[in-house]
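Okay, so here's the structure we're looking at.
Of the protein chains in this complex, one is absent; all others appear in place.
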Amino acid sequence: MNARNTQKIAWFFIWAGGFITILIPISIIGYVLMRGLPSVSLDFLLTPPEGGLSGEGGISTVIVTTIYLIVVTLIILTPLGIGAAIYLAEYAGDSWITRTIRYAIDTLASVPSIIFGLFGFALFVTALHFRFSILSGALALVCLLLPTLIRTAEQAMTTVPRSQREAALALGATKWQTVSHAVLPTAMPGIVTGIILCIGRAVEETAVLYVTLGGSAAMPTSLFSGGRTLSLHLFYLAMETNAFEKSMATGAILIIIVIIINSLTDWLASRFHAKMTGGT
Amino acid sequence: MELKSKMETKDLNFYYGNYQCLINFNLVIKEHQITALMGPSGCGKSTFLRVLNRMNDLIPNARVEGKVLLDGQDIYAPGVDAAEIRKRVGMVFQAPNPFPKSIFENVAFGPRMLGVNNKFALSEIVEKSLQGAALWNEVKDILSKSGLALSGGQQQRLCIARAIAVEPEVILMDEPASAIDPTSTLRIEALMQDLKEKYTIAIVTHNLQEAARVSNWTAFVYLGEVVEYGKTADIFQHPKDKRTEDFITGRFG
Partner (left out) sequence: MIKEIEHEAEIQNKRTVKRQSKARFLSDRIARYLVFIDGMVSFLILLAIAVFTAQEGLPLFSQVNIMSFLFSTEWRPTQGEFGILPMIIGSIYVTLLALFIAVPLGVACAIFLSEVAPLAVQRYFRPLVQLLVGIPSVVYGLVGMVIIVPFIREFGGSGYSVLAAAIVLMAMILPTIISISEDSLRAVPSAYKQGALALGATHWQTIWHLLIPVARSGIISAVIRGMGRAVGETMAMIMVIGNSVVIPLSPLSSARTLTGNIAVEIQYASGLHRNALFATGIVLFVLIIVLNSLAMLVLKRGEVVVER
């Protein structure tokens, strides 16, 4: 069997590998949208779920909980993440402290989400007596997402050319003024991209919230109310009820939200890149 | 003795996208001779070399017009397999690029691709090739060491050994000595004289002295065109074109 023929056979498998790979997400998304979208209606979005074993109803409380949770998470996450990123990008030297911090961030980034859930359960739900609540869920999410935001924000800041910092300092600005007025504004689109990335991950996240948010289907009334996010609701519907059409519908909405968020992130990222390289 | 033409280009025009790099390039590479292409840096000489072994196929916007003949056959004719051509027309690159493998495996790579798997056959080929590249005595005890552990000059000779292991008919050398020290350079130039007994050699250089020292035939290439071509001695002592004369006397380049 000569080399030419071997290559032809190899090429067949390689092209097949490529096509099979993209067929997987396409068919999954296609299937969920196909089976789920028909059940999605304004009614579905505005009615609360009935909870329990029936799986009837809509997802109004779920949507509210999801939004409430994400807002609270972002309020805590954003200053923490950006602050740490500022430290790493602008202030940190090459000391053992910096290396320890970086190691901690890298390790946190690969810890399975269920462990964050466990941690959240031990600390926020139990020890601090927050119980199953939006607060517990948000705090656990913050721990989960911090590495992601720090990495993205730091990268956005290091992309700002040195010359901009030097220009500010030469004008008599203090270090902090340089960071807040010269670096941050330029890096902002990149940082915003990172924040939206975190929103996307928060929407998809289930394991952490399963053990910190609880499973209540009711409308959240305060920070201390429990609840379900979209992904959690899908999980409960699938595991505890037979309402597959409803879970497909929930899945369809989840997928649409995620696709929108991903496209937004890509678009923002390319715009940021264009801005930094002098494009349109 | 009539010298045969091993490779020949007829009305060769080469384009990178819209930019024409080689213009009406007509050149003969004679068998068992060393032909040097010299000229100022820029598009042309290296590109021409890469046309001879179809390495420009790798570049998306490259376009070849005209004929490139190897023993009278056009290597760009439809249906001609580029890999087959490259087995007959080998190349040694400007910067030595041995694979991150052992010295043995570097030289054995080509024969393996040709289907030789027998250990003894490979050992024989490796030894013969390393001797042909004047490297055998220096590495015969360290064949399992990484090729990258050798000095620059040794690495280049390793690349030469690797190239001759597939028994090509033509060896193309792109500024073979520009990236290595002068002593190794002289060794490689001596090597080339031995190699031309078995192979046909074409080298590209912007170093005048090297072209004069090493080659039998020289072509002066300027801005993508063959300005002048002939026996090396003739070109250097009696250049016919003013541009050639200016280049030789160092007025530019």
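By written order: A and B. Residues from 1 in each chain.
Note that contacts are C-beta pairs under 8 Å (C-beta built on N, C-alpha and C of every residue); 3 or more make two chains touch, one makes a residue touch a chain.
Small disclaimer: the values here were computed from a predicted structure and weren't measured.
Student: Which of these, A:Phe44, A:Tyr87 or A:Phe224, touches the one chain of the complex that we don't see?
Tutor: Going through A:Phe44, A:Tyr87 or A:Phe224 one by one, A:Tyr87 is the residue touching the chain not shown.
Student: Sort through A:Leu46, A:Val71 or A:Ala122 and give me the one touching the missing partner chain.
Tutor: Only one of A:Leu46, A:Val71 or A:Ala122 touches the chain omitted from view, namely A:Ala122.
Student: Looking at the full complex, which residue from A:Cys198, A:Leu254 or A:Ala269 touches the chain that isn't shown here?
Tutor: Only one listed residue reaches the unshown chain, and that is A:Leu254.
Student: If the hidden chain were put back, which of B:Lys10, B:His32, B:Lys67 or B:Lys87 would touch it?
Tutor: Of these options, the touching residue for the absent chain is B:Lys87.
Student: Which residue from A:Val40, A:Ile59 or A:Ile150 sits in contact with the chain not drawn here?
Tutor: In the complete complex, the chain left out is touched by residue A:Ile150.
Student: Spell out the interface residues on chain A facing the chain that's missing from view.
Tutor: So the residues of chain A touching the missing chain come out as 3-4, 6-7, 10-11, 13-18, 20-22, 24-26, 28-29, 31-32, 79-80, 83-84, 86-88, 90-92, 100-101, 104-105, 107-108, 110-119, 121-123, 127, 143, 146-147, 150, 174-177, 179-180, 200, 203-204, 206-207, 210-211, 231, 234-235, 238-239, 244, 247-248, 251, 254-255, 258-259, 262, 266.
Student: By the contact criterion defined above, which parts of chain B meet the unshown chain? Give residue numbers in ascending order.
Tutor: Touching the chain left out of view, chain B contributes residues 53, 55, 58, 60, 83-88, 90-91, 93, 95, 97-101, 109-110, 112-114, 146, 148-149, 159, 162-163, 166.
Please note the rule applied: only the chains that are shown with their structure count from here on.
Student: Measure off the straight-line distance from the CA centroid of chain A to the CA centroid of chain B, and report it in whole Å.
Tutor: Here chain A and chain B have centroids separated by 55 Å.
Student: Any idea which chain B residues touch chain A in the complex?
Tutor: These residues of chain B touch chain A: 81, 83, 113, 115.
Student: Would you mind writing out the residues of chain A in touch with chain B in their complex?
Tutor: Residues 2-4 of chain A touch chain B in their complex.
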